[in-house]
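Missing here: one protein chain of the complex. Every other protein chain is in place.
Per-chain residue numbering starts at 1, and chain names A and B are given in the order in which the chains are listed.
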Amino acid sequence: MIPSPFDLVRPASVEEAIEALVEHGDDAKVIAGGHSLLPLMKLRLAVPGVLVDVGSLRELSYVRVEGDEVAIGATTRHFELERSDVARAEVPLLPHVASRVGDPQVRHRGTLGGTVAHSDPASDLPTALLALGGTVVVQGPGGRREIPVTEFWLGFFETALSPDELVVELRVPRTGTAGWGYEKFTRRENDWPIVAAAAVQGRVALANMAGAVVRATATEEALARGASIAEAAALADEGTSPSSDMHADADYRRHLARLLTRRALETAAASS
Amino acid sequence: MSILGTRVVRTEDPLFLTRGAVYTDDLTDERLTGALHATFVRSQVAHGQVRSVDTSAALEAPGVVAVVTAADLGDLAPIPAGFPFVPAGVSRPWLSDDRVRFVGDPVAVVLTEELYQGEDAAELVEVDIDPLPAVVGTEAAARDDVLLFPEAGTNVLSSFGEPAPADFFDGCEVVVRQRIVNQRVAPVPLETRAAAAAWGDDGRVTIWCSNQAAQMAKGEIAAWLGLDPARVHLITPAVGGGFGAKIGADPEFALIAKLAEIVGRPVRWSETRSENLIGMLHGRGQQQQVTIGGRRDGTIEAYSLVVDQDAGAYPRIGVVLPTLTMMMAPGVYAFPKVHAQARALATNTTSIGAYRGAGRPEATAAVERAVDLFAAEIGMDPAEVRRINLLPAFASPHRTSMGATYDNGDYPAALEKALEAAGYPELRAEQARRREAGEVRQLGIGMSVYVEITGAGGEGGGPTEDASIEVHPDGTATILTGTSPHGQGHATAWAMIASDQLGIPIEDITVVHGDTDLIPKGGGTMGSRSLQQGGAAVHQAAGELVELAKTRAAQKLEVDPGDLVVDVALAGLAVRGTPGVGVTFAELAGDEQLLVRTTFQAAAPTFPFGAHVVVVEVDVESGKAEVQRVVAVDDAGTILNPLLADGQRHGGLAQGVAQALLEEVLYDADGNPQTSTLADYPFVSATELPSFELVPMATPTSMNPLGAKGIGESGTVGSTPATQNAVIDAVAHLGVRHIDMPTTPMRVFRAVQAAQQEGN
Partner (left out) sequence: MQVEITVNGERRTDEVEPRLLLAHYLRDVCGLTATNIGCDSTSCGACTVVVDGLTVKSCTVLAAQTDGAQVTTLEGLAGPDGELHPVQAAFRAEHGLQCGFCTPGMVMASIGVLADNPDPSDREVREGLEGNLCRCTGYHNIVRAVRAAAQAGPAAGQVPQAQEVEA
C-alpha cells in the first residue's frame, strides 16, 4: 500500500503555502501530520498530484489566550493540545478530547487544523469544537476570513474551505470552570467513535450521526426551556441522519446518541 | 538440579530485540540479488466469469518486466482439490481466465524492478468480469441453486456422519435447541504472507516462505508444479506468527517459484495487510445446531451437534476440520448419548483453514453453550450442572462414544480449582447485589470446562517427529528439528532438553529448523504437537547420543560402557566411582563426528484439559461488555518451561476473548469483504484485555517420556465459550438466553430489548 507519485512542496511560510495552493488548484492537497490524508493515499482513495506540506510551519503551532477566546494554531499537534496548560485551564474539554484521539503515535503527528479540514463525521476534535462554538480562521490569496464552526463542516470530507485556502487557526470561547462532558462510544479504545457526544454550557455536539459532525439542537432547545437532562437527551437524535454500517445500524446509533448525550450532560452538570 | 521445569528466558531474544529477527521480506540473501517484485492483481468480484484481462497499459508502465496471466502458464495443471472425498470437478486455477470464486482470486501478476512500481502498474491491468450471483454463507450454499463448481453438481464439498435417529431425545424431560454461529475470523499473524524464489544453475529452486511446516510446503509445491521434490529447496526464515494459517503452501508461494522460472530472475513477494485479510486462510466459520436433553435434576441424557462448515471458495483444511469438531463434541461430559454430523460447503469467500484450535474450539463452544442453555432452562447454577455431568477423574485411557481416546484427565478438579481461584460464591453474591440494585453495569460470570486433542498430526499424519543432535569439537552442539517455531521458543526449549541430558549450556546449543536440505523430514509446528513430539525427539536423540558416546568413550578410556555415567558438570562422561577420570563430549567429537539422528514415535495424541472462568461487566444501557477477569486452569501435563508455557496460555486466552467479544470477518450480500483492513477488522488490543490469572495444574501424560501435552491452543479453546457465557450471564436476569459471537454492543443491546419485549 503505497501512495501514487506526487510532487512535494515545502513552503517556508503560510503565504508560500497559499501560493502553492493557488498554483496547483484541485490537484493539490495540504498535508500536515498526514494521519488523515496518507492512509487514504495509501489505499489510493486520494490521488493528489501535489502535496503542500505545512507540518513544519511551526509559526502555526500555539495555544494562547486572546481576549475571551483561546486561539490555537492549525499545526498544533494533538499531544501538544493535550498537554497545553493554557488549554487545560481555559477550555478543558479540548485537551481531554485531544487525549482521546487515536493512539499516542497518532497524537504525536496529527494536527488540529488537519482534523478540522478533513471533515470526517466521526472525528473527536471537530465534535468538541462544534460544542464549544467559535470560529475557524482560514487564509487564502485574498487574506484571512473567519468561519463560524456551525457553518464549517458541510458533509463527509466537505467543508466551507476553498481549495486555495488554508486553515490557520481555531478560536474557541474560554469556558474556564464551566462543566463539560465527552462520551465516546467505541468497541476498542482507539477506534473511531461509533457515536460520540460532547456537552458544554448547554450545547451538545454529536459525532457520526450525519454526514458531518452535528449539534443536537432539539436537546439544546429543550435545555434552554428548562427541561431535565433526561428529557432533553431523549431528543438528541432529532434531525440527525445516521448511517448503518457493520458496527451499528442507524437505530442503534440513535439510541447511542440519546444515551451518550444524557451521560455527557450529566457529567457536565456534575463537574460545573 | 535439572533445568527442566524452570523459568528460562529465551536464547533467541537478544537478536530479536536488538536487530530484529530476519523474516522473509528482510532477506538479503545473495541468491535474491536483482529479484523482481511480484504484485498480484486479484478479482474484485466475488463470483464471475472472466471476459478479458488487458495487460497492455501495465506493460508500458515504468519498471514492468512482465505481466503474467493464465495464458503465460502454459500447460501447468490447476491445483487439485487435495482431498479424495471432494467431488470431481473441483480444482483451483493459478490465475483465472475463466471463473473467479472470491474477492481476492488471483487473475494476473505484475513483475517490476522496484516495489513501488508494482502497485502503480497493477492498477493499469484491466480485468473485465461478468458477475454471477454470489454464494455467501452456508445456507445459500446448501440451496445449490448457484454452484461454484458446476461440474461437481453441488456446493457440498464433504459430509460426515448421519442424521440423529428420530427418537434420539425421547424420554428427556427437557430438550433445548439452539442455532449457534461460530463466526468466521481472520488469523492475522503480524507478519503477512511472504515468499521469494531463485533458480540455481543446477536446476534446483530455492524457495523462502513464511510457513509453519517447511517440509509439507515443499512437498505440496513440488507436486503442484510437477517438479521432482529433489529439485526444491525450501527455507522458512523467521516467521512472524502463524496461528494455523501458515500450515503448508499457499498457491502464491508455488506461483512465485514458477514466475522466477518464467522470467529467469529471482522473484519476491510480500503481501499487504489488505491483501492478507482477503487472501490468507480464515478460520472457524461454522453454523451449528445443538440439541441437548435431560432431566430437571440436572442430568443430561442426550446431546446432538450438527455442523455446517463454510469452506470458502476452494477446499483447504477447512473441509476436514468439522471431523475434529465431531470427535470432540461431547467434550468433558459423560453424556450417555452423543450425536454429531457435519458437512462443508463451498461459498464465494476466502477459503477456511486452521486457526488456533482448528475444529476443537468450535466443539467446546457448542457444548459449553448448550450446557449453559440447559442450566438456564432448568434453573440450575451452570457450575452445578457441570459437576453433575462431568466425567469423573480417570488415570487410564477413556474411549468416548465419538471414537476419541482421552489419555487421562481430572475435569472436576480443574473446574473446582477455577471456581475457587475466581471466588465463585463471592462473584455470584456481587452479581445478585447488582441485579437487585438494578445497576447499569451488570456482572456476568461465565465458565467453560474443556478437553482438546493435541499432537494428532505429524510426519505422514502420525504422531512422529525427527531430530538430530551433533556435538562439535569446540563443545557446542547443533540440534536439527522437524518442528517449525514461529514464536514458541523451540530454540530455548529444545536446548533445555538437550542440555539437561548432556550438560552443554543452552547458550552453546544451536537449534536449526525450517530448511528442507538440512532437515528433509519434519512435521512442522501445528496442533500443539511440538513439545510432545519434536521435544520428545530431541530428548530421545540426546539419550541416543549418550549411548553412542559411551560406546566410544569405553574404548578410549578402556572401561566398561556400563561404568560410564553422564557428568553434566563436565559435559561428558565420567567413570563411576573413579573421580577425575572421564571424557567430554567435545573430545569425543574431536576424535570422530558425534552425531545421532532419530525419529520419535508417540504412543498416541494427548488430551489437555482445563477450566476457565471469565468475569465481564456489561453496560445494559449500551450493551457494551468489558472483560474484567480471566481465570484459567490449563493442564498440559508436565511443564518444561513455565515462562514459555504461560506465554502460550496468554496468547491463546486473548484470541479466545477476541473471538467471543470482538472479531468477525464480514461480507456483504454480494460477497464483498467488509473487514479488509485492520481499521475495519477489530483485532483485539491491549485495552480490551485484563491481565490473566493463571492457575497451575499438571497431570503428566504417559504418551511421551516428557509427560507433556500440548499447550498452544488450550487458552483459546477454553476462553472463547467462557467469555461468551459471561456476557450472556450478565443479562440473563433480563431474560436473555443466547447471544451469538462476537457479542457486540449492538447485539447485546438488541438481545436485551428482545427479551424484554417477549417478557411484556
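Keep this in mind: contacts are C-beta pairs under 8 Å (C-beta built on N, C-alpha and C of every residue); 3 or more make two chains touch, one makes a residue touch a chain.
Everything quoted here is computed from the prediction, not taken from an experiment.
Peer 1: Looking at A:Ser4, A:Gln201, A:Ser243 or A:Thr267, which residue reaches the missing chain?
Peer 2: Reading the full complex, the residue touching the unseen chain is A:Ser4.
Peer 1: Can you work out which residue in A:Gly34, A:Pro163 or A:Gly211 touches the chain that's missing from view?
Peer 2: Answering carefully, the residue with contact to the hidden chain is A:Gly34.
Peer 1: Among B:Val107, B:Val188, B:Ala302 or B:Ala383, exactly one should touch the missing chain; which is it?
Peer 2: With B:Val107, B:Val188, B:Ala302 or B:Ala383 as choices, the missing chain is touched by B:Val188.
Peer 1: List the chain A residues touching the unshown chain?
Peer 2: Contact residues on chain A toward the absent chain are 1-8, 10, 31, 34-35, 38-39, 42-43, 51, 53, 55-56, 79, 102-106, 108-109, 188-190.
Peer 1: Extract the touching residues of chain B with respect to the undisplayed chain.
Peer 2: Those residues of chain B that touch the unshown chain are 9-10, 12-14, 16-23, 25-26, 28, 115-116, 187-192, 238-241, 243, 272-274, 486-489, 643-644, 646-647, 650-655, 677-679, 683, 685-687, 689, 691-692, 715.
Just so we're on the same page, only the chains that are shown with their structure count from here on.
Peer 1: Any idea how many Å lie between the Cα centroids of chain A and chain B?
Peer 2: Spacing between the chain centres: roughly 42 Å.
Peer 1: In their complex, what parts of chain B are in touch with chain A?
Peer 2: Going through chain B, the ones touching chain A are 115-116, 119-120, 123, 272-274, 621-622, 624, 662, 666, 674-675, 677, 679-680, 682, 684-685, 687-688, 744-746, 749-750.
Peer 1: In their shared complex, at which residues does chain A touch chain B?
Peer 2: Touch list, chain A to chain B: 1-2, 4-5, 39, 43-44, 185, 187-191, 194, 246-249, 252, 255-256, 259.
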